[in-house]
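Heads up, this is only part of the complex; the chains shown haven't been moved.
Residue numbering begins at 1 within each chain, and the chains themselves are lettered A and B in the order written.
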Amino acid sequence: MATTEEVTAFISAELPQTKCVVREVGNGGATVSREIGPSDLRPGGTVSGPVLVGVADVALYVALLGEIGIVPLAVTTSLTINFLRKPAANKSIIGVCKLLKVGKVLAVGEVSLYSEGTSEPVAHVVGTYSIPPRAPATAVVAR
Amino acid sequence: MATTEEVTAFISAELPQTKCVVREVGNGGATVSREIGPSDLRPGGTVSGPVLVGVADVALYVALLGEIGIVPLAVTTSLTINFLRKPAANKSIIGVCKLLKVGKVLAVGEVSLYSEGTSEPVAHVVGTYSIPPRAPATAVVAR
């Protein structure tokens, strides 16, 4: 398990270019936020799909790190996004992740994405992470 | 909107061979259950994937009917299932659906599937329904 502070420090170090901020980690979930600027918009003033995917991916990663500790090699293996409503152009996107399963090799979670201050999600994501095998102590020494 | 009784009657008439029972409909969601028998199992005693998909699909349909009224032509357009834990061989499968969006032409919902009496889901589904265009004004009057 890792605290919000540990996860925040790790995300800052490992994903220095991310615009996502960790708000909360724990209890099998996480909340992250990301400010939206002009370069994140599509014509018509909607937030681009890849930006939403990026927020969901970080929310999943953060929730997983909170649960299993700092495991830098966990990688996304699949992700399904449903776009539900037009996001506001001038509000942060909030990603609220709830882990559905954390197994030995796979973790699955869902993320609801909101324009800050609204209660109906703009998109919903289900994603899967692959967790690298944890080496037993002697094997780590042997490496 | 349709009540639990109206939806139950409709499901019995339209899907006479379904083994799913409607437990509750309303508030943008639904709960259905399905008894599991030997023919629903795979070797190893796990409930087959298609059975789980079937329960989720009915839960989505029931929740949607509860929201938009009896619309027999709504059809599933896509469905994503993540298998999370081994279901019990001798317990009913419970599907709890929450609609994420009900638009004019598309509805999206998620379903958590449980072995009855357990609190961790055995599978999670996100599905999309296509809603047929509502009849023009004269037909509406006819209702």
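In this section, a residue touches a chain if its C-beta (ideal position, glycine included) is under 8 Å from a C-beta of that chain, and two chains touch if they have at least 3 such contacts.
What you are looking at is a predicted structure, and each value in this text was computed from that prediction instead of being measured.
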Copy count for the complete homomeric assembly [2 present here]: 4
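Just so we're on the same page, only the chains that are shown with their structure count from here on.
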Whole-Å gap separating chain A and chain B, where each centre is the average of the chain's CA atoms: 28
Of all residues in chain A, those that touch chain B in their complex: 80, 82, 84-85, 100-101, 108, 110, 120-121, 124, 126, 128
